[in-house]
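For this view, one protein chain was removed and the others were kept in their places.
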Amino acid sequence: MLKGIPKILSPELLKVLCEMGHSDRIVIADGNFPAESMGKDAIVIRCDGHGVPELLDAILQVIPLDTYVDKPMNLMEVMPGDPVKTPIWDTYKEIVAKHDERGAACVGNIERFQFYEEAKKAYAIIATGESAVYANVMLQKGVVIN
Amino acid sequence: MLKGIPKILSPELLKVLCEMGHSDRIVIADGNFPAESMGKDAIVIRCDGHGVPELLDAILQVIPLDTYVDKPMNLMEVMPGDPVKTPIWDTYKEIVAKHDERGAACVGNIERFQFYEEAKKAYAIIATGESAVYANVMLQKGVVIN
Amino acid sequence: MLKGIPKILSPELLKVLCEMGHSDRIVIADGNFPAESMGKDAIVIRCDGHGVPELLDAILQVIPLDTYVDKPMNLMEVMPGDPVKTPIWDTYKEIVAKHDERGAACVGNIERFQFYEEAKKAYAIIATGESAVYANVMLQKGVVIN
Amino acid sequence: MLKGIPKILSPELLKVLCEMGHSDRIVIADGNFPAESMGKDAIVIRCDGHGVPELLDAILQVIPLDTYVDKPMNLMEVMPGDPVKTPIWDTYKEIVAKHDERGAACVGNIERFQFYEEAKKAYAIIATGESAVYANVMLQKGVVIN
Amino acid sequence: MLKGIPKILSPELLKVLCEMGHSDRIVIADGNFPAESMGKDAIVIRCDGHGVPELLDAILQVIPLDTYVDKPMNLMEVMPGDPVKTPIWDTYKEIVAKHDERGAACVGNIERFQFYEEAKKAYAIIATGESAVYANVMLQKGVVIN
Amino acid sequence: MLKGIPKILSPELLKVLCEMGHSDRIVIADGNFPAESMGKDAIVIRCDGHGVPELLDAILQVIPLDTYVDKPMNLMEVMPGDPVKTPIWDTYKEIVAKHDERGAACVGNIERFQFYEEAKKAYAIIATGESAVYANVMLQKGVVIN
Amino acid sequence: MLKGIPKILSPELLKVLCEMGHSDRIVIADGNFPAESMGKDAIVIRCDGHGVPELLDAILQVIPLDTYVDKPMNLMEVMPGDPVKTPIWDTYKEIVAKHDERGAACVGNIERFQFYEEAKKAYAIIATGESAVYANVMLQKGVVIN
Amino acid sequence: MLKGIPKILSPELLKVLCEMGHSDRIVIADGNFPAESMGKDAIVIRCDGHGVPELLDAILQVIPLDTYVDKPMNLMEVMPGDPVKTPIWDTYKEIVAKHDERGAACVGNIERFQFYEEAKKAYAIIATGESAVYANVMLQKGVVIN
Amino acid sequence: MLKGIPKILSPELLKVLCEMGHSDRIVIADGNFPAESMGKDAIVIRCDGHGVPELLDAILQVIPLDTYVDKPMNLMEVMPGDPVKTPIWDTYKEIVAKHDERGAACVGNIERFQFYEEAKKAYAIIATGESAVYANVMLQKGVVIN
Partner (left out) sequence: MLKGIPKILSPELLKVLCEMGHSDRIVIADGNFPAESMGKDAIVIRCDGHGVPELLDAILQVIPLDTYVDKPMNLMEVMPGDPVKTPIWDTYKEIVAKHDERGAACVGNIERFQFYEEAKKAYAIIATGESAVYANVMLQKGVVIN
C-alpha cells in the first residue's frame, strides 16, 4: 500500500497503469467476461471479488481519460432486442463526472462483437467479480501533465 | 467464477487451497504485513483492497481446520504494553464458529516474532488490504472428507 | 482437495474452469484424441486414466452451460459410413440432464474436421484415458449467477 | 497412451519412473498428504481422483522394487494410541505379491515424522485422491535387468 | 530404464510417444537431416549415435501405426535422376512387418520437398546418427486399444 | 506516468514500493555501490543517471517511514580516520523533515560493513548515478494509514 | 558506471546500443508515448524521470548516425492544424550538430501514424519522462569505424 | 577447449554447428551487420573482437560445404555504383580452397537486400568484430560422411 | 554431426565437454545409476541406449585426462563381499591406453558411497543404457594444449 493511492490498486495494476501511454487502452471486465482468453496477448490482472465501480473510481484518480478523442470511455452496447436494464451505467457516468469535466458526454458504446475485437488489442484487461450485466468498461488513457 | 464457490476466491487462490494438504498452513495477512518479503519461499497471492473477514469466511467454506491440533487458527499476539484494541478478533471468532464446531476455542495466539518465523514457512500468504491492526490470521488445513 | 468439490478436479483444472468466462470452451478429450498437438495454443490438462463421464459430471457441478446458444455442448459427429456405435453419448446426455434443464436438447454435433478446428481454439483441452470411441465433448461455459 | 502400458500412467509419470535409477524413491501420497509442500525439492505429479492401489499396481508393472534392501516399500506407521484401522494395507500387500516374490515381507513401516523427512528427499511425489487414511506408500526402485 | 520397455527409448521420448494421439506424426530423422531447423515448432529429441532401425523397432513396440490411412509410414522419395540405392528401406519394411500385419504395404513415399513441409508440422522429430541416405521415416500413430 | 505521482518513480519501482510492508527496507544506493552483487537476493532497480536526493524525495511522498523504530532511515557511517565530508547528508535531512515530523532525529548511521550486511537483506536496492560519497540511504517502511 | 561513458547510460542501454548494427533504429520516447505497447516486439528500456535531450546527447557520444541515408534522425511531425510549438526540436538539432557534421540537415520528420508503425519495428524503445510534446526521436545507427 | 578443435569455436558455437543438418545455413557477420535484429528468429552467437577469416577457417574444419548446390558459400554483393574494394574476399577464397576442392568456384554473391532476407531465415548468425566492409559470409552445410 | 568428431557425441555433450576446464569431472553412468537425482546440481545428459565403452572412447578423443593427479579416471569399487565380476573394467583400461600413455595405471577406484558424494559435485553426468554392473566411470579433465 502507498500513501494517497487507493488501496484497491494492486502493485501490479499500479505498474501497468503507469506503463500505459497516451492512447493505450485498458478493459475493466465484469465477472463473466472471458478475460483470460480475450487477454492472451494482453496483460491480465485479477481483481476477483471486486465490483467495477470501485475500480473505475480508483483508476480515474491516477490516469486521465484521453482528450484527443470524443469517447475515451466505452461500454458494451446492449444487443438489439435484449430487454435487459443497465443501471450500473449511471453509476459509471457519475464516477466519470468526478474525474473528467466532460462527464457522461465522453462515454460511448461499442457493439458487442466489435468490443471483443477491441478488447483483444487492449494493453491490459482487469478481471473483476462484478455481477452486473453489460458492465464492461474500456478506458483510453490521455496525456499526463504533472 | 464457479457455481457455488465464493467469487472472492480467485482462480489461483482456489488452486492453492486445493493443493494444500493436511497440516499445511496459509496466512491471510493484513495490508501492512510484509507479505512479499516474508513469502519469498512461499506462494504470495494478492487480494488487494479486500478485508480479512470476507476472505476468512470464503476460505473456511472450502477448507476444514485441522482437528488434530487444538489451535488450527492463530492470531498475532498483541505486544506487551501495547494498548491497542483488536475488535476484529471477535469478528474472526464468529466466522470460525460458522464453520467449525469448536468455535473460538480453536483460535490461538502466536507471539509477534514467532508469527513471522512461522509465516515464512507457510505454504502461501494472502496479501489483503485489511486496515485493522493485529489482523493477520494463520490457518492450518485439516483432513478433507468427501 | 476441497470441501464440497469433486476430488477428480485437480487444482489446475479448478483454476482453469474458474478462469473461463462466458462463451469460453473446454474440450474433454478421449484417450486417443491428439490433445497435445491440438492444444498447442491452449492449456492442456492431463487426466490420464479417467473416463470422460466422471469428469463431465464433476465439471458440470461447477460451471453452467451457456444459455445464449442452443447447443452449448457438442460431440464429434460419426463419419459418414462408419458403422460404429456410440452408447457413451446416452451416458453423456443423462449427465447433462442432471445439471441443465434443457437436457439432451442442448447437445449438438460437430463434423469431425470442424471439431478439430474448433478444438484448436478452445481455452483448454483435458486429456483423459477414455477408451470409448467418438467420445470427445466440447463444452461452452455460461454465465455464473451467484 | 502406449501399447502394453497401463493408461493410468501419464506421460510425465512414465518419464519420471524411467528417469529414476537404482535406490531412487517415489511416494504415492493419499489425498490429504501435503504433497506440494513436502515436494518443494521434488517432482510433484498430480493424479487427482485416483486411488493409491491402481497406481501402485501400474507402477510395479514397470519398475522393480530394490532387492538390495529388505524393505523397499514403506508405509506410514500408525501413531501410538491411534485406534484407526488400515485395511488398505492388505490390498497393498496383495498387489506387491503380484510383482515381487518377497510379497508382504518386503513392506516396512516408517514412523510418521520420519516419513515426512524421507518424503522431502524422494525423487518424486504423486498426489492422488485416495481417501483411505495412513494410505501413503514409499517405493524404492531396484535394478532393471532387460 | 523400465521393465519391458526398450532401453533405447529415453524418458523424454517415452513421454512424447505417450502424449501423441491418433493421427499425430513423428519423424525419425537420419544424421544429416536438418532436424533442429525443421523442428522449430516441434519437439526435437536427440538420439545421436543411434541408427534409425533400432529406434523404429523400439518405437513400434509401444505405438501402433494408424489403420485409418493406407500409408501411416512414409519415406523420403529418391530425387528423380539420383542413382543412389536405399537398401535400408528393406530393413525398415522387415521391421514394420514385425509390428503391423499390413507389412510393407503400409509404407509410402513422400516427395522430398513435401516431406520437409510435412516434417515441420510433425509433433516431434528424432535426430539420430544414421549414416544411410534417404533414411528418414515419418510415422503416423494409430488408435491404442488396451 | 500517473497523475500526482512523481514521474521519477518508474512503473517497477512503484510496484516494489507498493509491495513493501511494515518494516521492509529499501536501499537507495549511490553510483559506486555494488548494487547488483549486494542485491543478488533482492530486487535491483536501475535508476542510472539520477541523484539520490530526488529519488528520496519522491519515495517519501508515497511511503511513510517506520514509527515503530527510532531510526527508520540510516546512512553509511564514515570510516574512522576518513577525512571526507558528507554535505549531501544535510540535503537528506531537509528532505526527511518535509515528510516526517521527526526530521533529522529519525536518521541514524550504520557502520560500513554492517551496512553491507543489512543491504543484502533489504527487499530492494535502487542503483542510482549519485556521485557524492557515503551517499547511500536505507529506508524502513512504516504503516500506511489511508 | 564506466570511465568516460555518460552515467545516464544504464548497463542494459549500453548493451543494447552495442548490439545494434548498421541501420538498426532506436526510439527515444517522451513520457506520454505508449512505449510498452508499441514495443511489444522490441526491447523496452525504462529511463523514467529523464528528459530526451540528455539521453540524446549521451547516446550520440557512443553511436554514429547512419551516413547512408539522408535523414538518420526523425521527429514525429506535428498534426495538420495543431498549433502546438516544439521548441525542444531546436535543442535536439543543437545536440546533433555537436556529434554529426551534417547537423540539422540530417533530421527529418515522419507523419504521426507512420511514426507509430516505424516505432513498432525499431530494435529498442527508450521510455523517458520527457514532458515536452512531439518530443519523440528515432535514430538510425551508422557504421562504427574504430 | 577440446583436443584438435580450434579454440576460437566456443562451446555454444560448436553445439550449433553440430546441430545443423544438410542445407542449414549460418551467417558469419561483420562488426556492423545488424546481427541481433536480423537474428530475432535465429540463434545469435557473439564472437566480438574476432575477424571473419579466422572464424571461417575454423568452421570449415568441422563442417563441409553443401555439394548439392553450386554456391554453398555466398557473399553480399557490392551495391551498384559503390566504388569500395573488397580485398577480404580473396582471403575468403583462399580459405575455402583449403577445405573444399571446388575452391573459389563455389563462392557466389547475393544482392544486398536479398542477403538480409536470407539471413533472417538462417539457422544461426555469428556476430564478429570484423571491420572490413562487405565482409559478411553465408555458409550452407553439406552432408557429413564419417 | 561434425567432420572428424565421433557422432555419438551429441551437440549438448560436445558443448559440455568444451566448457569443462582443468580438473572438472564428468561421470559416465551406467543404466541403473540414479543420474537424475545425483545430478540435481549438475548437468545431466541423456545417452539412453548407449554403452559406456563407446562413449568413453569418443570422449577421450576430445578431452585429455588430468596429468596433475595420479588417478584422473575412477571406477566404483566393488562392495566388500560382493562376488560380482567386472569384466567391463578391462575394456575400459584398453580404451584408456589408446588415449593416455599411462594406461591402466591412471585408473583408480572410489568406494561406493564416496563415489556418490563425488558424483553430486561433478560438472556433468551422462546417463547411458549400459547394462553391465559397477560400470560407472568418473573422468577428470586435464589441460588442453593445442
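Lettered A, B, C, D, E, F, G, H and I in written order, each chain numbered from 1.
In this section, a contact is a pair of C-beta atoms (placed from the backbone, for glycine too) under 8 Å apart; a residue touches a chain by one contact, two chains touch by 3 or more.
Every value quoted in this text rests on a predicted model; they were computed, and no experiment measured them.
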(request) Tell me which residue among F:Gly31, F:Pro53 or F:Gly142 touches the hidden chain in the full complex. (result) F:Gly31
(message) List every residue of subunit I that touches the chain not included in the displayed model.
(response) 19-24, 123, 143-146
(request) Could you please point out the subunit G residues that touch the chain left off the display? (result) 1-7, 9-12, 14-19, 61-64, 144, 146
(message) Just checking the interface: what residues of subunit H touch the absent partner chain?
(response) 1, 6-13, 31-32, 46-50, 54, 129, 131
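By our rule, only the chains that are shown with their structure count from here on.
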(message) Touching both subunit D and subunit I, which chains are there?
(response) E
(message) I'd like to verify one number: the distance from the centre of subunit A to the centre of subunit I, where each centre is the average of its C-alpha atoms, in whole angstrom.
(response) 62
(message) Where in subunit H do residues touch at least two different other chains?
(response) 19, 144, 146
